[in-house]
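In this view, the complex is presented without one of its protein chains, the others remaining in place.
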Amino acid sequence: MTVIVIGGGHNGLVAAASLARQGHGVTLLEGRGSFGGVAAGLLHDTDSFSPNIAKALDLASHGLEFTDPAPVFVPSREGPGLLLHRDPVQAAEELGTDAEAYTNWCAFLKRVLPFAASQLDSVAPDISTTGPLLPLMRRGLAFRRMGKTDIHECLRIGPACVDDTLSEHFQSPLLRAALSARALHGTWMGPRSPSSTATLLLGEAQSGQEVVGGASSLVTALVAACENSGVELRPSCRVSRIQVSQGRAKGVTIEGGESLLADRVLSCIGPRRTLLELVESEHLPIREAGQMANLRLRGTLARVSLQLAEPIDYACRPGLRPKRCLVAEHPLDLERAFDHVKHRRMPTQLPLDIHQTEEEASILIRCATIELQGGWSDERRQELGELTLAALEPYVPNIRGIARVTRILTPADIAEEFDLEGGHEMHGELSLDQLGPMRPSMTLSRHATPIDGLYLGSAGIHPGGAISGRPGWQAAQVVGSR
Amino acid sequence: MPRKTALFERTADLMTSVAWKEWAGYAAPCNFDAHSEREYFAIRHSAGLLDLSPLAKYMVTGADAARYLARIWTRDITRLKPGRVAYGCMCDGDGKLLDDGTVACLDPETFRVTSSEAWLGWFERHSRGYQVEIEDCTDRLAALALQGPLSREILQVVTEVDLDAMRFFGVAAGSIAGVNGWISRTGYTGDLGYEIWIACEDALTVYDALLVAGKPHYLEPIGLDALDVARIEAGFVMQGVDYISAQHCLIEARKSTPEDAGLGWTVNLERVGWIGREALVQEQEQGPKWGLVGLELDWAEIEALHEEYGLPPHLSPLACRNAVPVYSEGGATEKPVGQATSSSWSPTLKRYLVLAQVHRKYADLGTRLSVEYTVEFERRTITGTVVERPFFDPERKTFTPKAAPKGASR
Partner (left out) sequence: MSAKGADSNPYDAIVVGGGHNGLTAAAYLARSGRKVLVLERRHLVGGAAVTEELYPGFKYSVCSYVVSLLRPWIIRDLNLSRHGLRIVPLECSYTPQLDNPGLCRWPDPDQNRQEIRRLSPRDADNYPEFGKLMGKLARFAKPFIDELAPDPTSLRPRDLWQFKRAADRFRALGDDLVALQLKLTTMGGVDFLREFFESDQLIAPMSCSGIIGTMLGVNSPGTAYVLLHHYMGEIDGSSRAWGFPIGGTGAVSDAIAASALEFGAEIRCNAPIANIRLKNGRATGVILENGDEIAARSVVSGCDPSLTFLRFVGKENLPADFAASLENYKNRGSSGKVNLALDRFPEFVQRPGIGPHVRGDVAIAPSTEYLETAYDEAKYGAFSQRPFINVVFPSLLDPGMAPPGKHVMSCFVQYAPYDLASGPESWPDHREAFGDAVVDTLAEYMPTLKEDILHRQVLSPWDIEQEIGITEGNIFHGELGLEQLLFQRPVAGWARYRTPIDGLWLASSGAHPGGGIMASPGALAAKEMLRAGAV
C-alpha cells in the first residue's frame, strides 16, 4: 500500500516511520524547508513524548536517549524562590510545609493517572449514538476500578479551576503557579477558568522523562528513523489540494501543479486546514464542515530568543543557573496575563517559560494573543521583546547586560513561519469540548474522515498534546490496519 | 407583528375587506373583496396581480456563485444559462427538505434566489471555500406576480421586453413602466404568467401602471386565497403545508425528502457534491417511503354523504390546509397510510382536489384511498383516486409565440 503523509512535524515523522516499518510505501511531504514542525525551534518540552513510541520505532538506535526532567526554578522577589523537582522526595526539602501535601498529591496522581494514560495510548472511544456500547462500558469499568474515593475526587476537581484545586492542597503561591502554568499549555484559559484542572491532569498523564539534547535531538532521531525505514522525505513540498473522487482520496496536488497519487492520505497538519482548505467543499459533508468551522484554535504562544554572554543567574538564588525556569510568582499573575488574552490586549506583566543552555535562552510566552486588537506589527514585536526583558529584570538585574534579543516570534510570526492555523501549536485549543472523543469533533476523533482513504493524525486529534507523537502513531496504526 | 410591504398603502386602499394574514413576517391580503372567487376567475380567465414581496430573496454573486448554488441547491446551477430560471429545492445534510424556490441566472456570476422563508444563516454557513457574496435583498426588492391568460398582453403594454419571445422559465432585464427591473416567466398558478422584480421604491409605480394597463382586460388585484386554489389545481406543494421544513420539525418522522414531497424530479443523484445527496443515495437504495399524490374525491360520494344528513354538499370557496388522515380503501379503522395536506374545490375543473402524502405503495395512479371527511361533527371518509398532477395544465402555460424552432440553438 502507498501512503502520502502530509506534514513533517513530529507527528508526521512518527506516522511516516511507523507506516514504513509496517511495510508500506510512504512519502512524507513537508511544506517548510526542514522537518520537525513545532519541535524544531518552537516548543522545548519533550517530556510528553511517548516512550512506547520511541521503543517501537527503535529511536535509541538513532541516538535518542531519555533522562529525568530537569527541575523547574520559580524565582521570587522576596524569598529564595522554589526549585521544584518532579519527584516528591527530591522536592521535599524545598517545599517545606507543602512537602507532605505534595507527596500526597503525587500519590493521588500516581493512582489516577494510569487510567488517563491508557486512554491517551489508544484511539478515542466511539461515542456516537449508534456505536457499540461494550467498549464504552469496558472503559467505564476501568475507570471504576480507580476506587470510589478517587473517582469522586476526579469528577469533583476535573471541572474545577486549577487555582481552586491547587489551593485546596498547597500554601506556596510559587508551587501553585508552577503547577498551574503547565495546565494552561495549549488552552485558552487562565488558572481561574473552570476545567483547567482537567487539562492539568491531562498534561500530567503525558509527562515522563525528557529527551537528552531536547526537541532538536528528537527531530534528528525521527528523521533518521524515517530515512532508515525507507520513507521518501520531501521537504519544501506544500500540498495545495487533496484529490478526491467519488468520495475517496486519491492523492494530492502539490503547489506548482505536481500530482501525487497514493492508496491512502494521512494528514498530520491541522484538521481544520486539512478539511476546509485542502479538500474542496463539495467533498466534505456539512456536518464535518460545520464542526471544523467551529473549531477553536486561538494561539497565545510567542517566543523570544536570547543570546547570553553568561548564563542567567537569578538574584534570589545566586549560582543556581537552572535549565528550566518559570517566572510567575502567583497563580493570579497567570490569571492577569490571561485577562489580556481574553481582552485581546498586549500583555503587560509577562509570565515566562524559560529554557536556557550555556549561550542561549529560549523563552516561551503563553499570553500573547493572535487576536491582538490592531494586529501584530513590527512595533508590537519589539515591544514584546522589551516586555520580556522587563519581566526578567526584577529577578535578574543584569539581564540587559548579559542578554541580547536575537529573535522574536509573535503569534502571527509563528502562524506564518510554522504554518500553524491560528498560530496554535496544537492545532486546536485544549478544552473539555475539544478533548478525547471530541477532539477535534465527535466524528473525526478516530483518525478516519468521511472521505475514504483520508486520515487525520496531528495534535489536533485525540489525544492531542504538545510533542507527544501519540496522535501520529495511533493514526498510523489505524491507516495501516484498514 | 407583521410588517408592511412596499405596496401596503395601495393594497390596503384597494381592499374592501379587512382580510390580512401574516406571510413570512409581512401582512398580506387574503382577498380584496368579501370573497376570492372573482380573483380566482381573473387568474384563469384574464389576469391577477399579486404582491409577492414577502418572498425571501437573495442575490448571490461572485466567481463561484454557480458552483456554490449547485452545492446547496438540488439542481445543477452550473448548467443554468443566463436568462434562465430553475425551480428546485434545498436539503439538509440528511437529505431532508428545507425549502423550495427558484434560482434565476442573471449573468454568469449573478443569481437571484427565492425561497419561502429566510435562509441567510444557512447560506452563509455553507459558503466557506467559495468566492461568493450573499445579500439578503428581501427588504429592498419588491416582487409582483402577474398571472393569467391575458398577462402577456397586459405586461407588454408597460415593458419593452419582447414577451412573445420569452420562454417558460426565462428571465430578462428591462424597463417596466419606466423603471428598471427584471421579468421572469414564472409563477405559482400553473397558468401563463410573469413575475416582476423591482426595487421597493419603484413598486408602486409598476403596480399602478399594471392596474391601468390591465383595466380593459379585467385585471384584478388578487390575494392569497385565490392563489391557494390556483396552486392546488396546478399541483404545486407548499412549504409549511404539504411538507414541513426539516429546520422546523421537532421529530424525525415529520421530515420529508424531496421524493416524499413530490419534488424528486428536481433531484439528480448522479450529480455529486450537493448537500444531502449522500443521504438520499442511501435512502434510494432502501427505496423511498412516501410519495406525494394528487387525489380526486368521488363527487357522488360527497353528495351521498351529505344527503345522509339531509344536507346539500357545502363547498367552501377556500382551499383547506388542515391535514386529515388518509386510509387505504375502506381501511378507516386501521392506521392511516398518509395525510391529505391541501385540498380545494376546483371551480374550473368542477372537481374536489387533494394533495396528499401517502406510503409509497399507495402512490400509484388509479389507487383508491379513503380520505377523512367531516360532516356535522362526524368523521367519515370519501373515496379518493390517485390521478395525474398537475390537475390543471393549460397549453398556454408553456406556449411561446415566437419560440425558436426546434433544433435551433438557444
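As written, the chains take the letters A and B, and residue 1 is the first residue of each chain.
As a convention for this text, a residue touches a chain if its C-beta (ideal position, glycine included) is under 8 Å from a C-beta of that chain, and two chains touch if they have at least 3 such contacts.
Everything quoted here is computed from the prediction, not taken from an experiment.
*Asks:* Going by the contact rule already stated, which one of A:Gly31, A:Pro125, A:Gly158 or A:Pro463 would touch the omitted chain in the full complex?
*Replies:* Reading the full complex, the residue touching the unseen chain is A:Gly158.
*Asks:* Where the complex has a chain not shown, which of B:Gly25, B:Pro216 or B:Gly330 is the residue touching it?
*Replies:* Of these options, the touching residue for the absent chain is B:Gly25.
*Asks:* Could you tell me which of A:Asp68, A:Glu168 or A:Glu386 touches the chain that is not displayed?
*Replies:* Missing-chain contact among the listed residues: A:Glu168.
*Asks:* Quick one: which of A:Ser34, A:Ser61 or A:Thr149 touches the chain that's been left out?
*Replies:* A:Thr149
*Asks:* By the contact definition given up top, give the residues of subunit A that touch the hidden chain.
*Replies:* Its contact residues with the unshown chain are 127-130, 144, 148-149, 151-152, 155-160, 164, 168, 189, 192-195, 287, 291, 294, 296, 332, 335, 339, 342-343, 431-433, 438, 441-443.
*Asks:* Please identify, in ascending order, the residues of subunit B that touch the omitted chain?
*Replies:* 1-3, 22, 25, 118-122, 124, 136, 247-248, 250
Everything that follows uses one rule, which is that only the chains that are shown with their structure count from here on.
*Asks:* Using Cα averages as centroids, what's the distance between subunit A and subunit B in whole Å?
*Replies:* 55
*Asks:* Inside the complex, what are the residues of subunit B that reach subunit A?
*Replies:* 67, 71, 92-93, 125-126, 128-130, 272-275, 278
*Asks:* Please output the residues of subunit A touching subunit B within their complex, sorted ascending.
*Replies:* For subunit A paired with subunit B, touching residues are 246-247, 276-277, 280-283, 285-287, 289-290, 293.
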